[in-house]
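A single protein chain has been removed from this complex, and every other one stays in its place.
Labels run A and B following the written order; every chain starts at residue 1.
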Amino acid sequence: MVWLSSRWKIAIMAAPALIVFTALIVYPVIYSAGYSLTDFAGFGDPAFVGLKNYIDLGNDPFFWSSLRNTIIILVVSLVILVPGSFGLALLLRRRFPGGGALRALVFAPVIIAPILVGLIWVFILDPKIGLLDRLFGALGLPQPEWIGGNVLTPYSVALVFVWGSVGFAMTIFYAGLQQLPTDILEASSLDGASGWKQLLYITVPLMKESFAIATVLLITNVFKIFELVFVLTNGGPVHRSETLVSYMYFITFNNQQYGSGMALAVIITVLGAVVSLGYLLLLRGRKSA
Amino acid sequence: MSAPTSPLGRRSRRRTGGIVAAIAAYLITFLILLPILWIVLLSFQSSEKILSNPLDLGSLSLLNYVHTVTSLPLAQMYGNTILLAVVSVTIGTAISFMVSFALTRMIFRRRRVQSGLRFYILAGLAVPVYILLFPVYRLDLALGVFGSYAALIIPYVGVSIPFNTLLLTGFLRDLPTEIEEAAIIDGAGLTRLIWSVVLPVMRPVIATVLIFNVVYVFNEFPFASILINNPDMTTVSLAVSQFQGQYSVDYGGMMAAATLVLLPQLVIYAIFQKQVIAGMTMGAVKG
Partner (left out) sequence: MHSTHHLRRLTAAVAVVAAVALSIAGCSTASSGGATKISLSMQNPNVKTADPATWAIVHAFEKKNPNITVTVTGQPVAQHLQNLSVAAQSHTLPDIFWIYKATAEQMNKSGYLMDLAPMLKDLGLTDKISSSTLDNFSTGKVTYGVPYQGLLTGIWYNEKILSDNGLTVPKTFDEFLHVAVTLHAKGITTLSDGANQSSFSVWSFLVDLDRYGWESKYQAILAGKASYDNPDFIRFYDSIAKLREAGAFPSNVTTQTYQQAVNEFTSGKAAMLDAGIWASSAIQDSTVAPDAGFWAGPTFSDGVGKQDIVMNVASAPFAVSADVKKDSAKSAAVKKFIAFYYSDAAQQLLVDNGQPPVTNYTPKLDATKQSVLKGALEASTAPGLTSPQTQPDLVVSTAVASAMYDSIYGVIEGQLTSKQAVDLVQKAIDAGK
């Protein structure tokens, strides 16, 4: 590989993506981070206010509740999604009639725009027009406020997120499974390794990168949940079901506190980067240990 | 139960296991599809029925579709979105693959730079799109592309890079390097190595990346909402974003519109699934 890795070859391969990425992601983040230190209101000239916006957010109970909701959604969806979608990928890898069609169908929720996902679930979770309340009512069960209340809403959002992401994570695992060296698997099953043992000691370790990819993407996607909440409850009642991004949207565009909104956006970026990259570093540390 | 070592017993156990797995797979898929089926059912009901008795199968009608088909510029929406998707996904995937290859396969003089660059790009995954809107808008104006498709294509390419890089570097790392080494010993240059050795093996992953990117472009809303100001350039997600306002309490119409947007997307995916994934997976297995 060494003689294929001359400096200019590396540059040609890496430069286009690095340039586009820096210009369209990194530069805008720095630009907006600058605004987060001002009192910019969308119009007029921004005045420098130092860390005021960040301090105000620290004193804002709605910020903390939106962080809490985001964490609830993160934990609930990771716990369900990672093992669930891996299991589903294993299941769908087996050969049976209609298997290909099932793989396509499981992916269906992923291709639906998040706004549409929200709209669909309104008709299932709404306390008045939703399917669930109808079913629970018909069965004589209590009809909890799935959305709109201040207890269940984040869990309901997590449920909807899980629904919309299962096919996504499953596809990553499925692609990973396709790349597994078949000879190792065959050898191990000829050695008489039982299904579970093979799964735990051979398949899962070989799928390390798939797990890392799926987890990192799910983490960062949870930190970006917006449209779901926007359509389902719009953050209500009084911001109790807000996620970090939906609350940022509210501050920035509803309240037109552009500076504060960008401060929150910076916090979201840092949190998402720390959690996801931290996870990747942790994995790497364990690997080299 | 027969002893697990007997070949016959083993086969029959495997078969029952297969049947159980198939039933489980069908059941889970059905559960996942249930919300969509619910929407399709509602799309055939009048708004009053949706509120009073949506399960009444006697009152289904096509009326919602008659109203919706005429008011929804389906062909235009899909045409615009497909154009955006094809161009941005092609560029995004190509340059992401190039950088991913450099970051996993090529030898940097300083390894720290290599892993540092990877993390630099991956950090982009954590960036919420709303932080980018205004600066990107300015960038579009500065480049003189505002109001054109390029105004959207450029950020779509940018946003796809961290995601693609995560997937591609991840799978490239898992890929055994023996074949490549053999090819290099055979005297393959960099490009032949990529075209004839690495890419064929990477097909399933590339297919996955392509699909996810297309899905992203189809569903992307924040950029589209501020970078498109011409109704003729409306995209699928922009049209969908207006459903709540447009149909407000015409629930039946809203559900019919939702179904009409969903179906072509499902069909496009089904074509992808069959042609691309199936073909590429086979290629991978054979290769």
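Just so it is clear, contacts are C-beta pairs under 8 Å (C-beta built on N, C-alpha and C of every residue); 3 or more make two chains touch, one makes a residue touch a chain.
This structure is a prediction, so every number in the text was calculated from the model and none was measured.
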Residue, one of B:Gly147, B:Pro200 or B:Pro264, that touches the chain absent here: B:Gly147
Could you tell which one of B:Leu55, B:Val69 or B:Val249 touches the chain left off the display? B:Val249
Just one of A:Leu218, A:Leu232, A:Met248 or A:Ile268 touches the chain that is missing; which is it? A:Leu232
In chain A, positions touching the absent partner: 4, 9, 12, 16, 41-45, 56, 122, 126-129, 147-150, 232-234, 236-240, 249-250, 252-258
In terms of residues, what is the contact footprint of the unshown chain on chain B? 48, 83, 87-88, 90-91, 94-95, 98, 133-134, 137-138, 141, 145-151, 153, 188-195, 225-226, 229-231, 233, 242, 244-246, 248-249
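In this section, only the chains that are shown with their structure count from here on.
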Taking the complex as given, what residues does chain B use to touch chain A? 17-18, 21-22, 24-26, 28-29, 32-33, 35-36, 38-39, 42, 50-51, 54-55, 95-96, 98-99, 101-103, 105-109, 117, 119, 121-132, 134-136, 139, 154-155, 157-159, 161-163, 165-167, 170-171, 173-176, 180-181, 184, 189-190, 193, 204-205, 207-208, 211-212, 215, 218-219, 221, 236-237, 240-241, 243-244, 251, 254-255, 258, 261-262, 265-266, 269-270, 273-274, 278, 281, 284-285
Give every residue of chain A touching chain B within the complex, in rising order. 1-2, 4-5, 7, 9-10, 12-14, 16-18, 20-21, 23-29, 31-32, 88, 91-92, 94, 96-100, 102-116, 119-121, 123-124, 129, 131, 134, 163, 166-168, 171-172, 175-176, 178-179, 181-182, 195, 206, 208-210, 212-213, 216-217, 220, 223-224, 226-227, 231, 244-245, 248-249, 252, 261-262, 265-266, 268-273, 275-277, 280
